[in-house]
Every structure is written in structure tokens, then in C-alpha cells.
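Okay, so here's the structure we're looking at.
For this depiction, one protein chain was excluded, whereas all remaining protein chains were kept in their positions.
Let's turn to chain A:
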Amino acid sequence: MKILTANRLTDGEAVWFSTDHRWAETIDHSEIASDKAGEERLEAIGHAGLANNEVVDVNLIDVQLVDGEIRPTRLREQIRAAGPTNRNDLGKQARPAVSRAA
């Protein structure tokens, strides 16, 4: 299973391509590719995002579903999705739960 991630051009914010077809600031509602065709589709979206200068550093990353929640396989991506592990007050983890769910 893979999802598409990048950083937003204007401010560098880590973003993920979501099921409602936008670059979301949290990982929760990312569009998941479960086969080659899905991956290719996401890759094309990534290229387009780069080409139209919305995002930079576009990558497909491996994820798993843990209790229905999307969890990146690599620690690096877990940290991108949450924020620095030594500062819970920074990054996505610092957001109020409501906005994270939204």
C-alpha cells in the first residue's frame, strides 16, 4: 500500500494527497494505492503537482493500516506525519484533535 506525499511549495508544510483530491496537511485521509495502476495514478498526480508548482519533493511512501488508521512503514515518514518526537507541541501532532479529524 502506498500514498503520495510532498511538501507544499510556499511554506514547506508536509502534505499528503487525500481522497477528496487535494493536498491535505495531515495524513489521515490520504488516498491509498493498493496496486500498480493506483500507484501510477498517484505518481501522475505527483508529477502534476510538481509541474504546477503546488508541491515539491514528491514521493510515494509505503503505509499500513493499523486499527483503520494510516501508518507509514518508515520511521522517517511517521515523524513527518506527526512532528519531531521530542516536541509534542510542534508539527501535526500539536494540532487540536478536531482539526486533525477534519
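Assume a contact is a pair of C-beta atoms (placed from the backbone, for glycine too) under 8 Å apart; a residue touches a chain by one contact, two chains touch by 3 or more; residues count from 1.
In the analysis below, contacts and distances are computed from a predicted model.
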item	value
Name of the absent chain as recorded in UniProt (options "NADH-quinone oxidoreductase subunit B", "Nitrite/sulfite reductase", "Ferredoxin" or "Chemotaxis protein CheR")	"Nitrite/sulfite reductase"
Missing-partner contacts on chain A, residue numbers	7, 9-14, 50, 52-53, 56-57, 73-76, 79-80, 83-87, 90-91
